[in-house]
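First the structure, then my questions, so here it is.
Every protein chain but one is kept in place in this view of the complex.
Per-chain residue numbering starts at 1, and chain names A, B and C are given in the order in which the chains are listed.
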Amino acid sequence: MALLQLLLNGIIAGSIYALIAASFSLIFNIVKFMDLSPGATFVVAAFSAYSFHILLSIPFILAILLALVVTVITALLINLLVYKPLRKRGADPFTLLLSSFGVFLTVTGIILLIFGAEIHTFGLPIAKGYDLFGAIITPLQVWLVIISVLLFVVLFFFMKTTKLGKAMRAVADEKQVAATLGINVEKTTTKTFVISAILAGIAGILVGLEQNIEHNMGFAVILKGITASVVGGIGNVSAALLGGFLIGIVENVGIWYLPSGYKDGIAFVILILFLLLRPQGILGTRTREETSG
Amino acid sequence: MLHIKNLNKHFGGIKAVKDCSFEVKENEIVALIGPNGAGKTTVFNLLTGFIKPDKGHVHYKGTPLLGVKPYKISNLGITRTFQLIKLLPKLTLVENLLIAKQQSGEHLLNIMFKPKYIKHEEKENRNHCVELLDLVGLKDKRNHYAKNLSYGQQKLVEIARILATDADLLLLDEPVAGVNPVMRAKIKNILKKLKEQGKTILFIEHDMKFVMDIADRVVVLDYGTEIATGTPKQIQKNPRVLQAYLGKKVKL
Amino acid sequence: MDKSAKWVLSIVVLLLIVVGLFVAFSPSPEGKETRPIKLGAIMPLSGDAAAYGIPIQQATDLAIKEINAAGGVDGRMIKVVYENGACAGKEATSAAQKLINVDKIKVILGGLCSGETLGAAPVAEENKVILFSPGSGSPDITKSGDYIFRNFPSDATSGGKVAQAAIDNGHKKVAIIAEQTEYAQAVKEVFKTTFEAAGGEILTDESYASDSSDFRTQLTKMKATNPDGLYVLSQTPAKYGLVLKQISELGMNQQIYSNEFSAAEDILKDYKEEIEGAIYAEPSFDDKAPKAKELLDKILAEHGELSGALPPVYFATAYDAVYLLKDALVECGEDTDCIKKFLYGVTDRAGTAGMLTIDENGDASFSYVLRTIKDGKAMDV
Partner (left out) sequence: MALEAYIIHILIIIGIYVILALSLDLAIGYTGLLNIGHVAFYAVGAYTSALLALNFGTPFLISFLAGGIIAGIFSLVVAIPALKLRGDYLAVATLGLAIIVENILKNWTSLTRGPLGLPGIPKPTIFGITLTGITYLALVIVVGVVTYYLLRYLIKTPFGRILQAIREDELVAKSLGKNVTKYKTQALLISAFFAGLAGSLYAHYITFIDPTSFSILESVLIISMIVVGGIATLKGAIIGAIILILLPEALRFLPLPSSMIGALRQIIYAVLLVVLLIKRPQGLLGKKTEGVVTT
């Protein structure tokens, strides 16, 4: 049984889910609502990288950086134009979730308008995979996993050591307390959106390179990202890595036994099971009080 | 009427309620006092089934309350108010009270087969609720949303709501906290009238003057356990109570 | 009624006015004879399948330009009204409703996706309007109505032909991977029945959702059954290319069996090694034949490049369909019953896509030919 190949497939898919889950968790931590916009920034990054590198034939590294700049600007605009007014009005999490649906559809709609519905590719040369004891993984996929894990290591230390990292964690735990300690909550929130957009952006570019680019590739990815984040432990960024890999592996091993059409179904069955039985996820602590008073 | 025998509840390491036992007799007004963090509200939550006790029994008119769902406990005739007022903001005052009523119109089958009876019952209940609002002097605001009332007015509505449930045992969580003297006197009279109507009241309160005025008996809690019970006068002189309070620098 | 309600009603009224005005002023054809004849067209102009609405539109516009230049239909110019079917039944129904009831159109070219044709068919049938599809392959369309025609062969033939080819090559054990769409599943079912009837064994039947682009585990499953051949069916050439890429990445070198997408420009360009030796069935369309070459050169001249989204046969079927409908209009004007008889009478009509005969179900009896890819070029087997 090609277990090793399945695990490999799971880890490759998992590293993308993990990045999106981290991007989602960062935002959830700070503004306490489930935001679908990382799915949109994911697509923006892929299309920007494609247009800079392929259409305008800008050298690869520069194209990637420019794409991330465009992605971050998009995320900042979303936060400024939609989420900030809603937060100021004290909108409840459901309204914010709904607005993030609206944002997602608007952004991907604009991309559809500009780029049309064709499926684009970077057209990279197709490399034969390395053979690891019978399981095969291409060089690009190896890079994909390495970059994802590296980003998590960087993120982990960033949150632990840097000033901004500590501020983000403080705002996440107790917004009022953080404010009294002189942390500018609004600025920290904006910076969080920047980091979150970079993570989602990198994931978008990696998928763009590895597979292809289409306007509707963001929706399935953000939903899997939310699942990974809930399973790992919502709001806990390093748990997103665990959640991402878990979903990736279970999905791929799952369809070894079930008909492969049920791939998406498996991920969401896991999501619901966790929401019901262990909403705080594997690593999470009970954050939401069930009964008050 | 209400017998509590060595009730225990801990949150993580902290023993919120430890071997707490006391009882409340029929048609009595009992005050539950004690320094902050003595576990008073936790006892209320245990009585109303919002949280499950670790050990101990509670009997109400002989029936055990352990493990009974909150809405069933309420249907047995026990109802409560909350420390932080919990009215329904987007509903009118009358609607807030009507919720407290047990009505046949709440069940889909009745709606299908007994529409006329439901209309009649609704009118009756609505009149009763308006009377209650009149009792607390808020009749003119009956169609206003609960959201637009002042703090004192909301306290009154909460008490009116209690009455609407026709419950026998009323658990009031700090009924006069933060209320101006005029309103406080009004609440005191209402509680007296309730006692005359045969209701039994157990209330948490920090305002000692109010407690001394109205309570038939006082139960003092400290560190989650009952340290003294008696008439207001006996409690005032009880050294353990003074020590418990003074030890905690609370004005007696 | 507070301020907001008035605001709402004004929006609704405004919308009705816009709709009413526009419709009132759109010219109705009943009037004078010289008014242009309107030809409806339903094809995917948005959503995933919009990519291959383009070749159909280019070929149709070219044909219309030529017809109108040569005097149109007895002096009346043809005007095409495009509506978006978005490759979905629901959209196509609305599009057909609009074309038939607002533009009062009697002849519609389309849908392209089988879902579109199935969505529009009941509306056309009910209003006795001709629906002529230049590209829907689903077997369900055969029985979808008397006024429903197509000059594109039913997928049944393609699936069956390829299955027989696999058996003839001695590949008795095949693994299948097919996209979860109307077209791909329909053709796969026919492949399966023919292949099993001919003694072949389907080792595994994998599928993937249209919006997913990671098929590695499905392919791993197929690889584990070590089949003699792989039957690969996608809804779009781009997805087909991605499947081929992941097949070669996983070092699977079994014989590939597929459909006419194997000859699509994009595949031959980007997936040259992967597609090498693939065997597929394609409507017998020889893009070297004089008429076909002439058409493709004209499109190349006008648009600078042949859209690689679809194999060239779709240009030909769209182009031929417009000319066929024109001849029907010349013969019968807009009397759809007369057009219906005319279309049923079409036998061995020469066109850029080859000889066309329409059978009693309105289907095109079109021979499929087996082809393979040898160093980047499509050749007959």
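Everything that follows uses one rule, which is that contacts are C-beta pairs under 8 Å (C-beta built on N, C-alpha and C of every residue); 3 or more make two chains touch, one makes a residue touch a chain.
Because the structure is predicted, anything quoted here is derived from the model rather than measured.
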Interface partners of the hidden chain - shown chains only, full complex considered: A, B, C
Of B:L66, B:L91 or B:A177, the residue in touch with the unshown chain: B:L91
Sole contact to the chain not displayed, among B:P70, B:G152 or B:P232: B:P70
Omitted-chain contact residue, chosen from A:A18, A:A49 or A:L223: A:L223
Touch criterion as defined above, residue of C:G40, C:G72 or C:G119 at the omitted chain: C:G119
Residues in subunit C touching the chain absent from view: 2, 4-5, 7-8, 11-12, 15-16, 18-19, 22-23, 45-47, 50, 53, 82-84, 86, 88-90, 93-94, 97-98, 100-102, 104, 115, 118-119, 122, 126-127, 138, 140, 144, 180-182, 184-186, 207, 209
Subunit B, residues in touch with the chain not shown (by the definition above): 48, 50, 69-72, 74-75, 79-80, 82, 86-92, 95, 98-103, 105-108, 111, 118, 122, 143-145, 147-148, 161, 165
For subunit A, the residues touching the chain missing from this view: 33-34, 82, 85-86, 89, 91-99, 101-106, 108-110, 112-113, 116-117, 219, 223, 226-227, 230, 259, 261-262, 264-265, 268-269, 271-272, 275-276, 279, 288, 291-293
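The working rule: only the chains that are shown with their structure count from here on.
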Averaged-CA centre spacing for the pair subunit B and subunit A, given as whole angstrom: 48
For subunit B, residues contacting two or more additional chains: none
Subunit C-touching residues of subunit A, taken from the complex the two chains share: 1-2, 5-6, 9, 12-13, 112, 116-119, 121, 123, 126-129, 131, 136, 138, 207, 211-212, 214, 216-217, 219-220, 251-252, 255-256, 259-261, 263-264
Residues of subunit C that touch subunit A when the two form their complex: 46-51, 180, 206-209, 211-214, 216-218, 220-221, 223-224, 236, 238-239, 241-242, 245, 248-251, 270-271, 273-274, 309
